[in-house]
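Note that one protein chain of the assembly has been removed; the remaining protein chains are unaltered in position.
Showing chain A:
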Amino acid sequence: MTDEALKTTPLAAAHVAAGARMVPFAGYSMPVQYKDGVLKEHLWTREHAGLFDVSHMGQARLRGVSPLSAFEEITPGDFIGLKPGKQRYSVLLNKKGGVIDDLMAARPDDDGLFVVVNGACKDNDFKVIDNELAGQVTIERLENRALLAIQGPEAAAVIGRHLPAAQRMVFMDSRAMPGFGTNILISRSGYTGEDGYEISVPAHLAEAIWNLLLEDERVRPIGLGARDSLRLEAGLPLYGHDVDETVSPIEADLAFAVSVKRREARDFPGAARIAKELADGPSRKRVGLRVLEGAPAREGAEIADGAGAVVGVITSGGFSPSLGYPIAMGFVPPALAALGTPLKVIVRGKPQAAEVVRMPFVPHRYVRKI
């Protein structure tokens, strides 16, 4: 990072008033935790509803004659087949099939494609999109909008009091609708594995909407610390840690983001590498690990096989508040990626027993039909 001043979201004052501990993240001053602390915030989200400020993320509209087909030039997803009212997870790919960023792209209305990208990557992402799709799409960055996420088993009931229409949405639906006295963009999605919504609102109304949602006793504010432990339990990769420009979607266990139609057409950046990995298997694979003894294995810890040879590295890891034991994600050769494979993680020089386990570590609770 350069030493330029941290940016703030429209909710900065609300965070401080709520007792947040603010930390630098993606160039912004963001709440890592509130008074409850990471553990309680995590468990509250799993049991009730957690409210997250994710306004650091990059929101934009892509418009053009055919923005959906243009978007397929830089992603491996089926965007021509993206129906109005739906959202899709995808990845921006470089020429070598590495992931520039992961993102959500949606059609909440008829106004082109609405995309949400990672905060730390957004400037580069929009530069890449602008360069690669010059003449095909225009990008309007929605810097005057905040983004809130409400996640947890009680999120739908909370939102239903304000937005009855949102209760009729299912996972990965996206809508533009009137709400909270303004026009909002809302999707039924999130980054915790729970049911919930992500809501784009005008920046000048963000604090009022945030406070209104917090009036419901089922809702508490949740910081980035718990956001990270929640997404880890949900098996969801974090860009810049579990995925980067060297990692392909196949290696990252994101093959679902490479549509069947596009696999046959091989018409996306890095298609040769990705087709080869789909056919022959990748040289490394992102797996979930349960650490069976000792300390949590965190990012950077080495993974060793039974003979003690280093075979990979942990890319995310920590203590799972829901499960009560340490879990991690990391990359290992495919021969060591099968469920139940015994491995070691090296923490502070000590090998500790670990085992490849299924992800998500905690089952997703998405509402896929109503």
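Throughout what follows, contacts are C-beta pairs under 8 Å (C-beta built on N, C-alpha and C of every residue); 3 or more make two chains touch, one makes a residue touch a chain; residues count from 1.
In this section, contacts and distances are computed from a predicted model.
K.L.:
Can you pick, from "Putative transcriptional regulator", "AzlC family ABC transporter permease", "3-isopropylmalate dehydratase small subunit" or "Glycine cleavage system H protein", the UniProt protein name of the chain not displayed?
P.N.:
Checked against "Putative transcriptional regulator", "AzlC family ABC transporter permease", "3-isopropylmalate dehydratase small subunit" or "Glycine cleavage system H protein": the hidden chain maps to "Glycine cleavage system H protein".
K.L.:
Looking at the whole complex, which of A:Ala295, A:Val313 or A:Val357 touches the chain that is not displayed?
P.N.:
A:Ala295
K.L.:
Which one touches the absent chain: A:Val38, A:Val201, A:Val332 or A:Met359?
P.N.:
A:Val38
K.L.:
So which of A:Pro31, A:Gly190 or A:Gly225 would be touching the chain we can't see?
P.N.:
Once the missing chain is taken into account, the touching residue is A:Gly225.
K.L.:
Residue by residue, what part of chain A touches the chain that was omitted?
P.N.:
Counting over the whole complex, chain A touches the hidden chain at residues 32-33, 37-40, 42, 225-226, 228-229, 294-296, 298, 318-319, 321, 326, 348.
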